[in-house]
Every structure is written in structure tokens, then in C-alpha cells.
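Report on the following structure.
For this view, one protein chain was removed and the others were kept in their places.
Showing chain A:
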Amino acid sequence: MLSRLVLVSGPALKNSGSFGACLVQASRSLHSSPQSQAPVPPLPEKGGKVRHGIFPEELFTLLYPKTGVTGPYMLGTGLLLYMLSKEIYVINHETFAAASIGAVIIYGVKKFGPSVASFADKLNEEKVAKAQEVKDIAVTSLAQAIEDEKKEQWRAEGRQMLFDAKRNNVAMLLETNYRERLHMVTSEVKKRLDYQIALQNLHRRMEQEHMVNWVEKNVIQSITPQQEKESIAKCIADLKVLAKATQAKATA
């Protein structure tokens, strides 16, 4: 009975005394105030290892050097027997209720635990994957944007060529114009000289024709009617002679 009292009052004492210390420790371990600037280590992937679902592995490793593998089990059995025999834990109908509920819970967890866990993990995975996708897209688009900007800068460097082309155009136009002028001058001079020559030729030809016409006219005029008759008579006589000659040739 006294032991029971100790046990009942013990926790109360513990609560009042160490509660404050617990609080301080808790806040320091959560780094909520800037007392230590060390970076928070990454969150552990899985919780602490437990045996039989409740008892942490540290208890077993603690007791292993002194009592070996069966130590904690012995401790557990001893504690249980102590509590039952001394009636610190009294068996009543609540015990059976607790046992049946415990059995159902353990069966449920064992049967559906993994599937529920994988479902929850999948949900988390999806969230992480979405975020990762966003990040990847952002990274690639940024890299692409940087590339494009650099390309545009390179393009802007080439503006020199445009002005060279323009100046070339202007130079070519000027050169063309100059050459056209040269050609025009030459052709004009040539045209004038050729005109002079053509003019001369025309003069000469006209003089020739005029002279010929004049001579012809004069000759025709000078043929008197007397001369005409004589020349016709001569022609007839010649023709007769010729006719005789050909007749003679034909018969001979």
C-alpha cells in the first residue's frame, strides 16, 4: 500500500519538478529561438526502431551487455508477474475488453497497415513529384532564357554588316552613275562626229546624182532630129546586114 502511495504521488512530484526542465529542453531541441546557428540536420526518414511495436530498441541494447539477449524479456515477465501477484494491476472485465480491442487493433494494423502506408506514401510522392517537375521546368526555362539572351547579344554584334551593306549600295550606285556619265559623253561626241560624216556623204551623193542627171539631160537635148534619123537609118542597115549574115549561117 505504501508502495502504491509512492507510485501515485511520485508522478505528481515528477510533473511539478521536472516539467519546467522538460519545457526548456523541448524548446532548445526545436531550435525555435536563435540560440544555436548550426543548421538543422535533415529529418530522419523512419522513426526509431521498435520491437514488438512498442518497446524501443535502445532498451534492448542497453541491457544486452549485462543480461544478454533474454534480459529485457526477463525484465518484462518479472514486472508483469509482480504487478499481477501484488495486485498492482487488478484483473477485471476491463481486462478482457482491453484484450479483445487490442487483438482487433493488432489484426487490423497487421492486415491493412502496409497498404494504407503505401497509399499515404503515394500521396506524398505525388506532391513531391509535382514540385520537382515545377523545379525542373523552371530550371530548363531559365537556362533557355539565358541562352536566348546571349544569342540576341551576339546578333546585335552583327549590326556592323548592315551598315557595310548600305555603304556598299551607295558606292555601287555612285559608281554606276559615274560610268553612265562617261558613256554618255563618249556616245554624244561620237554621234556628233558621225553626223558630220553622214552629212558629208549626203552632200557628195547629192552632187553626184545632180551631175549625172544634168549630163543625161544635156545629152538628150543635144540629140537633134537630124542625127536621130541618121542613126535610125544606120541601125536599120546594120540590122539588114546582120540578118543576111545569120540567114547565110543558118542555111550553110
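Quick notes on this structure:
Please note the rule applied: contacts are C-beta pairs under 8 Å (C-beta built on N, C-alpha and C of every residue); 3 or more make two chains touch, one makes a residue touch a chain; residues count from 1.
Quick note on the criterion: contacts and distances are computed from a predicted model.
Per its UniProt record, the hidden chain corresponds to "ATP synthase subunit d, mitochondrial" from the list "ATP synthase subunit d, mitochondrial", "Latexin-like", "Sestrin 1" or "Signal peptidase complex subunit 2". Listed residues A:L62, A:A120 or A:I146: the one in touch with the omitted chain is A:I146. Annotation: of A:T70, A:T95, A:S118 or A:Q200, A:Q200 touches the absent chain (contact as defined above).
Which of A:S100, A:S118 or A:T176 touches the hidden chain is settled by the complete complex: it is A:T176.
Chain A meets the missing chain through residues 42-43, 128, 131-132, 135, 138-139, 142-143, 145-146, 149-150, 152-159, 161-183, 185-187, 189-190, 192-193, 196-197, 200.
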